[in-house]
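All protein chains but one are shown in place.
Now for subunit A:
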Amino acid sequence: MGVFVFLPLVLPLTVLPIARLAEQHLHPRGTTRLLTLLAAVLGLCSTLCLGLLMVVGTAQLPGNPLPDGWSDPEVRAAVPWAEVAGAAAIPALAAALTACATALRRHRRILARTHRALDPLPGGSDTAVLPDDEPYAYAVPGTPGRFGRPGRPGRIAVSRGMLRSLDDDEQRALFAHERAHLNCRHHRYLLAVRLAGCVNPLLLPVYSAVTFNTERWADEEAARVVGNRRLTARAVGKAALIGRTAPQPGLAHFAAPEPGPVPRRVAALLAPVPPARSWPPALTPAGLAALVAAAGTAASALSALNAAVALFVVLKAATPL
């Protein structure tokens, strides 16, 4: 099997070109779903691979409670540099799990704090208008009820400063955008991809891609609800311009002028509606690219799974279990 057992650890690299292609050719809804699924599968495979490496490489070390049989010479022959890889897998796995736990805990804490902050405002409506001159607008996802505590519905927190700078129609676009975040449960996609990034840092770039695509998705929903793409584009643009922070010195001058997320969103809204179908016709360049991307994705996911399963089978054969 050789070095192929390490494949699940590096295969996440292939997601990046796929993300690029998907962004160009798919509706943001499709892109978000595709990338999240990919990140989740690759993240799982990579964790599985780390766990198995750790078992194989370290089971026979004195002091390790795992049965020695799990690290049979035959098994170790299948894994190159079994001992080194096993030893390296321990801190890697520990780091991955700690990062996941931290991210989850932080997620819960921020949600709880935000809901607690919004509690004094009257319930009934999902919108909380906060008397604050600082312009901001956030979608606050609901929380499920746990341990006897009732769940909380999702809310939209908008500052008065933000509302003041938008006219009535633009406010409608803003609310439609935030409501789309809540209704389509974008926070779940974001959390899944975030955890995948914790497990394997090579998946981190997928997070920014999914963040951007959930925003685009909500933009498209908002444009559909208010029935005016240009209006939605103007709302996004105006909100960004009043909320702008002081430009970061230095960086902005040297960085290649790659447009940031907001101009890209506005440009996309000023362009025609992206195709609603999730698959472009097969005989166009876009269709071919999508096919190639899909094939690549399937291949990466399959080989990751294959490597993980093969390692597992070798282990199982060598143990009395």
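Just so it is clear, contacts are C-beta pairs under 8 Å (C-beta built on N, C-alpha and C of every residue); 3 or more make two chains touch, one makes a residue touch a chain; residues count from 1.
We take it that contacts and distances are computed from a predicted model.
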UniProt protein name of the chain not shown, from "Transcriptional regulator", "Dehydrogenase", "4Fe-4S ferredoxin" or "ABC transporter permease": "Transcriptional regulator"
Residue of A:Leu37, A:Leu204 or A:Ala240 touching the missing chain in the full complex: A:Ala240
Given A:Val129, A:Leu204 or A:Leu305, the one touching the chain that is not displayed: A:Val129
Residues in subunit A touching the chain absent from view: 103, 106-107, 109-111, 113-114, 116-121, 128-132, 134, 136-141, 157, 159, 162, 174, 177-178, 181, 186-187, 190-191, 194, 211, 214-215, 218, 223-224, 227-231, 233-234, 236-241, 243-245, 247-248, 251-252, 255, 257, 259-263, 266-267, 270, 272-273, 276
